[in-house]
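Not every chain is included here, but those present sit where they belong.
Letters A and B mark the chains in the order given here, with residues in each chain numbered from 1 onward.
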Amino acid sequence: MTLIRFIEIMAILVGAFSGFIEARRKRMDLVGVFTVAFIAAFGGGTLRDILLDRRPLFWVAHEEYAILIFVLAMVASPLMKTLRHIVSERLIVIADAVGLGLFSVAGVASALDAQMPLFIASMMGVITGIFGGVLRDIVCNEVPMVFRDGKPYAICAFVGNWLFLVMGMYGVPHDFALWSSALFISGLRLLTWKFNVQVGR
Amino acid sequence: MTLIRFIEIMAILVGAFSGFIEARRKRMDLVGVFTVAFIAAFGGGTLRDILLDRRPLFWVAHEEYAILIFVLAMVASPLMKTLRHIVSERLIVIADAVGLGLFSVAGVASALDAQMPLFIASMMGVITGIFGGVLRDIVCNEVPMVFRDGKPYAICAFVGNWLFLVMGMYGVPHDFALWSSALFISGLRLLTWKFNVQVGR
């Protein structure tokens, strides 16, 4: 398994896991748990692809990820109790930060492929990174967490997306720009989490 | 009028009716009643077509159904009181079960037409069958009923969709596979309703 495939799966699992937790908290049944996990994992990329009119969607091209979440949803209830003992909050935050970095920058790259102007491309990256959680919270009838907790989650993605765009303008090789920006976002997110940074309202 | 057209209209009316009831319960005005009924009737198929990038949408190709709901919304308030006396809950559940079967399997067939892999096709069928109600509940600011009532509504559709897919794999004629799977879903739904089956959380 290549590194990128491993990170991808980790990021999807973390997204789905956030959906499991939220759906259980709302006392949803099996159908709800699966759907909310699916939306949390793939919602951001799906919205971006619809806005860009790109097909096939990520989870259509990679059917195996959809099946993975389906299987996990079926075993989620007993697993959840075990997982909460094994998986520390720290591990979840780290995996989530890695996912945020990777997916945001990948979203910007997709948008550039589709000839989007720079500012729009930077926004598409943020949408990819955060709208899974936004749609999860809407389906669960909550005001989206990322819009109200005052933590610089989307802002980390936005800043790192611009780092990627600026490196592109100055002719930095694409792969280096992509990996270093993703790393920058993940690192910035972890730093702001560690020091509990709040953005003013 | 052909049989399929009759079933189609019945299923759309039942979807719209669920929207009328929910919108009235939320004390919505005329605009809300129409919009929620429209979303409940066509939301599932519309979401599927957007995900598959298919156009024209069902209610664009069949403008007459959109007009029908528009007219019904205008007369809904007085009609509702009368309808509640005439239409028993049993009749609504039956019409809804018939609609679930027909639309779910039709959704799978659409997805196969669009070259979707099997698991994705089975999901597209479920989306077609249930997301009208999901979007209706989101607009009405509720956690979607189908995600929390523990009744095997989506699961009946999912099982029947696979029956349809498996029959396709074994070379069963398309029309027979379609009708028998739709009938299977409707029957399974009615059985689980009659015996008040609950799926474990």
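To be clear about the criterion, contacts are C-beta pairs under 8 Å (C-beta built on N, C-alpha and C of every residue); 3 or more make two chains touch, one makes a residue touch a chain.
Since this is a predicted model, take the numbers as computed values, not measurements.
A.B. asks: Assuming the complex is a homo-oligomer with 2 chains given explicitly, what is its full copy count?
C.D. replies: Taking the 2 displayed chains as part of the assembly, the whole thing totals 3 copies.
Quick note on the criterion: only the chains that are shown with their structure count from here on.
A.B. asks: Measuring from the mean C-alpha position of chain A to the mean C-alpha position of chain B, what distance in angstrom results?
C.D. replies: 31
A.B. asks: Which of the residues in chain A end up touching chain B in this complex?
C.D. replies: It comes out as residues 23, 26-32, 35-36, 46, 50, 53, 55, 57, 59-60, 63, 66-67, 70, 77, 138-141.
A.B. asks: In the complex, go through chain B and note every residue touching chain A.
C.D. replies: My answer: residues 50-51, 53, 116-117, 119-120, 123, 130, 134, 138, 141-144, 146-150, 153-155, 199-201.
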